[in-house]
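For this depiction, one protein chain was excluded, whereas all remaining protein chains were kept in their positions.
Letters A and B mark the chains as written, and numbering starts fresh at 1 in each.
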Amino acid sequence: MHPAPSVILFTVMSGAGFGMLAFLGIGLPDVTGWVAFTFFAIAYVLAVGGLMASTFHLGHPERAIKAFSQWRTSWLSREGCCAVFTLLVMAVYGAGLVFLGTRWTALGFVGSFASVLTVFTTSMIYAQLRTVPRWHSPMTPALLLSLSLAGGALLTGQEKAAIALLVVAGAIQIMAWLKGDGALTASGSTLASATGLGTASTVRAFEPPHTGTNYLLNEFVHVVGRKHGLQLRVISFFLMIVLPIGMLLLPFSHLFAALAVLSHLAGTAVSRWLFFAEAEHVVGLYYGKRTT
Amino acid sequence: MTTLPTSTDRKLGLVIDLDTCVGCHACVISCKGWNTENYGAPLADEDPYGADPAGTFLNRVHSYEVQPETGATQLIHFPKSCLHCTDAPCVTVCPTGASYKRVEDGIVLVNESDCIGCGLCAWACPYGARELDAAEGVMKKCTLCVDRIYNAHLPEEDRVPACVRTCPAGARHFGDFADPESHVSRLTAERGGIDLMPEQETRPVNKYLPPRPKDRLQEQVDILAPLLAPVSEDSAGFFGWLDKALDRLPGAPSKDETR
Partner (left out) sequence: MPHTQPSLDLSPPVSDEIRKTTCYMCACRCGINVHIKDGKVAYIEGNRDHPVNKGVLCAKGSAGIMQHNAPSRLRRPLRRVGPRGSGEFQEISWDDALSIACGWLENIRHDAPEKLAFFTGRDQSQSFTSFWAQNYGTPNYAAHGGFCSVNMAAGGIYTMGGAFWEFGQPDWDHTRLFMLFGVAEDHDSNPIKMGLGKLKARGARVIGVNPIRSGYNAVADEWVGITPGTDGLFVLALIHCLIKAGKIDLDYLSRYTNAPVLLDQETGLFLRDDDGKPLVRDRRGGAVCAFDTPGIYPDLNASHDGHRTVFQHMAERYLSPEHAPEAVAAQCGIPAERIRAIAAELARVAFDEAFEIACEWTDFRGETHSSMTGRPVSMHAMRGVSAHSNGFQTCRALHVLQILLGTVEVPGGFRFKPPYPKPAEAHPTPHCWARPDAPLDGPHLGFVRGPEDLALKPDGSPARIDKAFTWENPMSAHGLMHMVISNAHAGDPYRIDTLFLYMANMSWNSSMNSGGVMEMLTDTDENGDYVIPHIIYSDAYSSEMVAYADLILPDTTYLERHDCISLLDRPICEADAAADAIRWPVVQPDRDVRGFQTALIQLANRMKLPGFTNDDRSPKWKDYADYIVSHERRPGIGPLAGFRGDGSQSGRGEVNPEQLDRYIENGGFFVNHIPEGAQYYKPWNTAYQEWAVGMGLFDSPQPYLFQLYVEPMRKFQRAAEGDGERQPPDHLRQRIIQTMDPFPIWYPPFEDANVDPDDFPVHALTQRPMAMYHSWGSQNAWLRQLHGHNPLYLPTRLWRQHGFRDGDWARVTSAHGSIVVPVAHHGGLNENTIWTWNAIGKRKGAWALSEDAPEATRGFLLNHLIHELQPPKGDGLRWSNSDPITGQAAWFDLRVKIEKVAAPDECAPAFPPLRSPVGQGPAELTWKVGK
């Protein structure tokens, strides 16, 4: 898949933002007033900024309101509804903390749950796609959720939780990569099944339908070199998991905490780039661009 | 509305005969022409006279080589447009309800005025049947020429998709798969029509007829052998045979007539 910067930005930022809200909703850290304001501001910048970024790639952002209508079937619609619901609930909850110094616990729990749910709906947009075998797996929600929560924990200064969640996310990430690499083969989709001609080893794409490029090729037929992919995985894992844990294990310092957050987000962005770039859409089979 | 209808009254779609398609791209261009002028926004072309031309097309013709166990490599032309799947994943993923499957005939359409151009339906389609129009920012796909097949402004015989009407080889057939007696149903049954990527569980309506076996005249098999038995080994013998053969001709003069 084409690793569109807007979508990478969106999922990374909103993941972290909703992760933060999840913690803030359950009172971790238990803050009010200006401190709370700062935390909430960061969370909202991330979550809303991410959502805004996601509209950059829309053909008609001005019609975005229509996207809330199909929550019965569409994960994208559900995500929109969930996100808005969460942001509203957490806004009220946050206002209580900032302006009234009161913590409406029940509302916070609802908001926290909704935050997690929002991240889950985001992940399901990808996980539902049978056309991208690498994504079509419980690993996808597991990964996005664990990273979101780990990021949230980091950003809300929950060191212990953060370390634990980073370890879990790291494990899931490795599993996702390993499982993902065999997913296309396991899906059973091959050029042979795509065309109904012969067996996988006997069918070969000859002339493409057009010598020029097209939307499908640009969007779906991105290919990352194997070696290149492995290097990026190492970099991403180091920045996203190893370095932040290392920093957290050092005696606390605001600088290290901040570096841990930045490193994690940078690593997550690389991981997310790979999430898209390495994902093989089955339509690539028709173009002879997937060899399984 | 992105809920799929539980069933449709008719199942309109195409049968594409891979044994017959010569790969001429006529269907590609007539589709482009019709759909540029008709349903929804025109199908745009970016950089049409430049280094990197890229336009929206609703139908494209691939080609594949198949290497049988023995014998020469074969080449198959492979037209592909929306298959109007029964369980169309492109519909259910759509957040706005712009994508829908018609309950009357099963045609999968995009209502362009509702489409936000998010691209998700194209992600969900295994077949590459949807393309986001670069100029208009809305999703484009084969409409099964819904604005032709019922169009009272067209003569009855022209109420078929543009690609079907134009296909010079007659490799494209349009009809109702819900009717087991229809032309398309019968062709599918007789020629063993197949689904593309059945493992994707989209249950496509469109069917593909596989190419017939090829290159079977390799040697003079026994039944053909007598056909080439020499009438004689030398030319003198040949002319002897000729004389007799000429006498046996039905239109030839009878013996007593001769000489």
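Here is the rule we go by: a residue touches a chain if its C-beta (ideal position, glycine included) is under 8 Å from a C-beta of that chain, and two chains touch if they have at least 3 such contacts.
Bear in mind that the values here come from a model prediction, so they are computed numbers and not experimental data.
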> What are the shown chains that the left-out chain touches?
Replying inline: A, B
> Of the residues B:29, B:178 or B:194, which one touches the chain left out of the display?
Replying inline: B:29
>> If the hidden chain were put back, which residues of chain A would touch it?
In response: 72, 204, 206, 209-212
> Hey, which chain B residues sit against the chain that's not shown?
Replying inline: 1, 3-6, 17, 19-26, 28-30, 32-34, 36-38, 41-42, 44-55, 57, 63, 65, 67, 72-77, 100, 102-103, 109, 111, 114, 135-136, 146-147, 150-154, 157-158, 162, 165-171, 211-212, 214-221, 224-225, 227-231, 234-235, 238-239, 241-243, 245-246, 249-253, 257-259
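As a convention for this text, only the chains that are shown with their structure count from here on.
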>> Can you work out the whole-Å distance between the CA centroids of chain A and chain B?
In response: 40
> Which residues, counting only chain B, touch chain A once they are in their complex?
Replying inline: 1-3, 18, 28, 52-57, 60-68, 75-76, 78, 80, 89, 91-98, 114-120, 122-128, 131-134, 136-139, 194-201, 208, 210-211
>> Which residues of chain A touch chain B once you look at their complex with the stated criterion?
In response: 1, 57-61, 63-64, 66-70, 72-77, 80, 125, 128-132, 187-189, 191, 193-198, 202-210, 212-216, 218-220, 281-283, 286-287
